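Removed: one protein chain of the complex. Kept in place: all other protein chains.
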């Protein structure tokens, strides 16, 4: 058996542009599909169905076999409906934010069908990754699925999504900074082996955006860069075969908040704050991260949300138990202590948390 | 036959660091190799053999079956020596600049063996790509081979390589800007189909470096970024299945210069100048490219080389015939005209060409 | 994107031999595993655990993180227990007949982990295929999963499994004959495209066994040939990307029986009878199939089971609705009629059905 270069799955179809939804039929037809099922996330149908239907009249070969709203992201419900697809379905298209995409992605995975990801917002890297966040036995759980076969991003839609989604996306991108630092730290302690290729991708994904000039985070090129960065982040995890290059202690804090807080904030919002905190703990690229989150308005936005310092304290304590097999900074008691002190001593955190 | 996400080969082993050569034996041992052949490029052996040998004494499992200097990059010579490897060779390691790596990479390809790429300079993206530049029947020819199985970059070595190699690397990175623009242009004319994923990688590779702050192009993090960018460029070509995302009209000019000029400059030097020219022709990101090539000292360096405006004129005329099947800007007569006029009218070009 | 030869997943590890279970620890250790979870099918633990445990004492690197009995093959139950694996589990090993293997295979699939298949009997090709047969909402459903990473067959175990399992295995192998004929028939009607490679594998799998000399179906070499044939059948489906090369109208009859009959027979027993019937309908290789099933004792065995002609009649009527998108012989009314008449007119069927 010969030693081969590492083979990585990447989406075969990627379209990121201003009017992608209006070319939906044409794009899927060109990609060779003729019979698909659409799954709309909550509240998404009125936003997107008209353009999709319109795009189909010009592309008669593509047939919509079924057309569902997908609302419940519990594994039980997904499993019991996944195998009721029409015969001859060739692909499942998910249109929505995180939750709707996750449901559709998992249905495709269970059926061994290609998944076409059509995000309506870019609040995190889920639209371009192989994983899903579902409820299993009432518990939010990250489960593996498969890389999307295609990703179609209509920048018009994404730009007009509520501002919290954009900030969430930025927060998720920033998390690569502490996540990669954690990963290398775990390697230095003999706990794992870092994949340098995944690290490089993760770093390129964040560096190209934090160094990008822009005047408004809603401007076309900035949004496009967010999409590209989150896509690269998905690939980095695929290369690594784990979420490590994109998810370290800052993600553990966010997962802990999801368990502790009654009404958690958007994933990327929590992750963004936690990323800043972890950079302080790691004493790594603090200035860069503070500058970026400050100038984009992320911190100002967070300051309006009423997130509580106390919740973060409890989340820090809970964090290591979320993934007991990892060895991040937060798995060390002294670093948890340091993190909790920084919640009080850091000026920025003082301003945005209450 | 099910539709699968696109599978892309990436190096299984990537190490970029300060003292990589001193860990050579350990790194290859960990990667599972026990019997290898070393190929040194011209003049490289005294520079690198001692560290490699030293690294082996601590790693006794790894055996060097053979140890060659590879000097002649004609396909004829490579083909006639490639099949004289010792029995049970598991991998071929090439140590050198472009030419030495190309020879070793091609020997590995002909033998169906993994290739480990150890660049001593990063004058272009060849250390991380699947292609080789060889002489076939006395003519410089780009031939396909295979993605390196591993890439080991000793940043200490690379930083101390002559300055022209670093400028050449920068020029090669910059070429993604006009190359991608050409590729999209060809698609708009119906001549090809762009792979958006490859485009994204190519753009990330160049954007993360042109936006990077630095004080000296020889500083550690800047060199590392050059290496990473060139590596991503190799991957972008692999995804595309062609050199298009990294090579457009600016590369055609360089290839033409190779044919026309008695003593061509380094590939990336020629490509860098041609990239600036093509950005002017395409009226695309001129400011960014001029600023970057100016501030890094690239233009000043080029000004010392005595490159001739007249050679560029002839190269522009020859360029489209180098790859007659493409449809870049330079394949249009009016754009060739525009390019030739810019050689005279642009102030920067006026300064650096004679 | 270059056109590549078709890539097919095959098990990386295949061991078929007399004492495989006694080398369990050594085999998994050599394959690079160090932390696994064992799943025993119903009644299997006392049969196999001692040898496995014994094999581990000599191979201390391999750690059994968990050790479960898997009894319930409803998707609901599997899904709710699948994500309770110990951290750092590297592979799931299923030991059992069809049902236990299916549960363990699906748990591995849901976790994205390699699955090691250790069949204790070879009643059908499930131990070597990517599919699973589970209960979804109370209905037996074929769902896709992933090719086993490894297959370990202890021929000693398999030889000593009850005789009905061997006959079931033979029946499942024979089904390739009418299945491939159906598939080609569907292609001739424009309903699908046959993959000639999958056809070839399916045919080799059955031809090598029907032409094999033997004196006792329990003899070592004959059992080994059964295992090999069922393994090839799994690969044929993988190549085809569907079950078509191994499952046609004869499988539809068996699936229909499962729905209609209170206590269905073993899958391969039903399939074997239905295969003979369909060969009669297709007027294809009848002599060969009758001879083989006669000489191996399959028909005599079936004659003791009290299977009812009437159940087959109803199953024939139901068959096309099981997979409405296919176009097998049984999807034509006149062929269903012919099949039902043959139930009465064929001498062999007269003897074995009641």
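First chain written, first letter: the chains are A, B and C, and each begins at residue 1.
Here is the rule we go by: a residue touches a chain if its C-beta (ideal position, glycine included) is under 8 Å from a C-beta of that chain, and two chains touch if they have at least 3 such contacts.
Note that the coordinates shown come from a computational prediction; the quantities given were computed from them, not determined experimentally.
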Seminar exercise, completed: Touch assignment to the omitted chain, from C:38, C:91 or C:257, lands on C:91
Seminar exercise, completed: Given C:47, C:200, C:261 or C:342, the residue that touches the chain left out of view is C:200
Problem set entry | Residue touching the undisplayed chain, where the options are B:18, B:76 or B:295 | B:76
Seminar exercise, completed: Logged for subunit B, residues touching the omitted partner chain are 1, 12, 75-76, 79-80, 83, 87-88, 110-112, 136-137, 141, 143-144, 323-325
Exercise. For subunit C, which residues touch the unseen chain?
Worked result: 2-12, 14-16, 32, 90-91, 112, 114, 146-149, 195-197, 200-201, 203-205, 207-208, 211-213, 228, 231-232, 239
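Assume only the chains that are shown with their structure count from here on.
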Exercise. What chains do subunit B and subunit C have as common neighbours?
Worked result: A
Exercise. Between subunit A and subunit C, what is the separation of their C-alpha centroids in Å?
Worked result: 39
Seminar exercise, completed: Rounded to the nearest Å, the gap separating the Cα centres of subunit A and subunit B is 33
Exercise. For subunit C, what residues touch not just one other chain but two or more?
Worked result: 1
